[in-house]
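Just dropping this structure here.
As you look at this complex, bear in mind that one protein chain is not there, while each of the others sits in place.
Chain naming follows the written order as A, B and C, and within any one chain the residues start at number 1.
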Amino acid sequence: MKEVNEKDKVVIDKLLGIEDFKEIEVRVDDTDLMQVVHSNKYLNYFDDGFISFVQKLNKDCGALHKEGIVFPVRKVEIEYLRSATFGDKILIHTRVIKVGNTSITLAMDCYKNNKSKDTLLVKGTIVRLIMDMNNNNLIKITDFFRDFNQ
Amino acid sequence: MKEVNEKDKVVIDKLLGIEDFKEIEVRVDDTDLMQVVHSNKYLNYFDDGFISFVQKLNKDCGALHKEGIVFPVRKVEIEYLRSATFGDKILIHTRVIKVGNTSITLAMDCYKNNKSKDTLLVKGTIVRLIMDMNNNNLIKITDFFRDFNQ
Amino acid sequence: MKEVNEKDKVVIDKLLGIEDFKEIEVRVDDTDLMQVVHSNKYLNYFDDGFISFVQKLNKDCGALHKEGIVFPVRKVEIEYLRSATFGDKILIHTRVIKVGNTSITLAMDCYKNNKSKDTLLVKGTIVRLIMDMNNNNLIKITDFFRDFNQ
Partner (left out) sequence: MKEVNEKDKVVIDKLLGIEDFKEIEVRVDDTDLMQVVHSNKYLNYFDDGFISFVQKLNKDCGALHKEGIVFPVRKVEIEYLRSATFGDKILIHTRVIKVGNTSITLAMDCYKNNKSKDTLLVKGTIVRLIMDMNNNNLIKITDFFRDFNQ
């Protein structure tokens, strides 16, 4: 990573200190014939966790999407430890672990119903970009989050 | 419909008087390239509304599913009036409109964010069965809901 | 319905004579904890059937979508008769049953693996519009399908 200027460093340090918890309910349709949540649905939960994280920084993702600002996934890693099913609530724990120039890396852990370590369902890491669909340009992470630093 | 005995009639009358409101958040993945919620996702919202309705009657759908009690759809009609998208909250309004021997018919209306008539998204009607997956038998509706009548 | 001119009538009569068969494979993720295809997935199969029908008329739906031409659902009715599951192939039978000014009504029947009547899974009716997302205008059905009439 190239050298980071002082202003960016302040934003990055702030981002690295933020965590968010979001609870969602498993839908019937999230399950498959194994009678547990299908592996792909955790990417939906990661969406929900990321959106909740961004809202926490006073950014309205719904409004952003309407302006054409989106958050494409560049990379994801998921380790599946336990299964969840319909009737369960999922707690998504989101933390920033790395801020690149145009990418942000987050740890995404999902717990069943509560935060205790024995109910960790999946451990994930996701790399996201911030893109302006109007011109397909990537937005610099520290620019996007600069104003929350006030 | 065959004649209904007095005990069943009491349950049916109670059911016909119940309505439920459930609010859910649109997921990014609920939308498609038209940039609005895909037509099939309202069937997920109808699931959510029905589950909320059943929970209101002191039935835990998650626990019921674990015992093998499920609620298959027999018939559905949906009229799409307006579109919703990511960032919207959907309010699902559920009312019982007919109680058959082994089927229950519900009106399922979805509103955007609030209950005012001008934001009605879809009007739906759904016929559901109650089935015991252990023996694939249908459960009589008034039997299933009898104990809530106390 | 208002009076239909002669040119439109020719297109409509042709459309009413067309039927299409499309076979798809059930995905694992199409099933839910009831271990059968979830009720909402038939709307995906109806998409597949409609697209195959439109392709049959020499219209490339992928290319059309890229130009902003989409086919929103105005209304749907589905009757669920039998269940399908992972491992099954679904045959979607599409027929035009009514051509309105800006809407087209299709019968959508899904069969398991073959066309024999005893394996009918769902009977559906769907009303679709044809919309230009560039200006949100509805396209007249007979205009859209006129050139296939040659």
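Rule of thumb we're sticking to: a contact is a pair of C-beta atoms (placed from the backbone, for glycine too) under 8 Å apart; a residue touches a chain by one contact, two chains touch by 3 or more.
Just so you know, these numbers come straight off a predicted model, no measurement behind them.
Checked against the full complex, the candidates C:Cys61, C:Ala107 or C:Ile139 give a single residue touching the omitted chain, namely C:Cys61.
Although one chain is not drawn, the whole complex shows that of A:Thr31, A:Asn44 or A:Thr142 it is A:Asn44 that touches it.
Mapped onto chain A, contacts with the missing chain fall at residues 33-34, 38-41, 43-44, 65, 70, 72-80, 83, 133.
With the whole complex as reference, residues 28-29, 31-33, 35-36, 38, 40, 85-86 of chain B touch the missing chain.
Listed for chain C, the residues touching the missing chain in the whole complex are 25, 27-29, 43-44, 47-48, 51, 60-63, 65-66, 85-88.
The rule is short, and it goes like this: only the chains that are shown with their structure count from here on.
Same-residue interface: chain B and chain C share over half of the residue numbers found at their contact. Each chain gets one centre point, the mean of its Cα atoms, and the points for chain A and chain B are 31 Å apart. The centroid of the Cα atoms in chain A and the matching centroid in chain C are 36 Å apart. Centroid to centroid, with C-alpha atoms defining each point, chain B and chain C lie 26 Å apart. Multi-chain contact residues of chain C (touching two or more other chains) are listed as 33, 38, 40.
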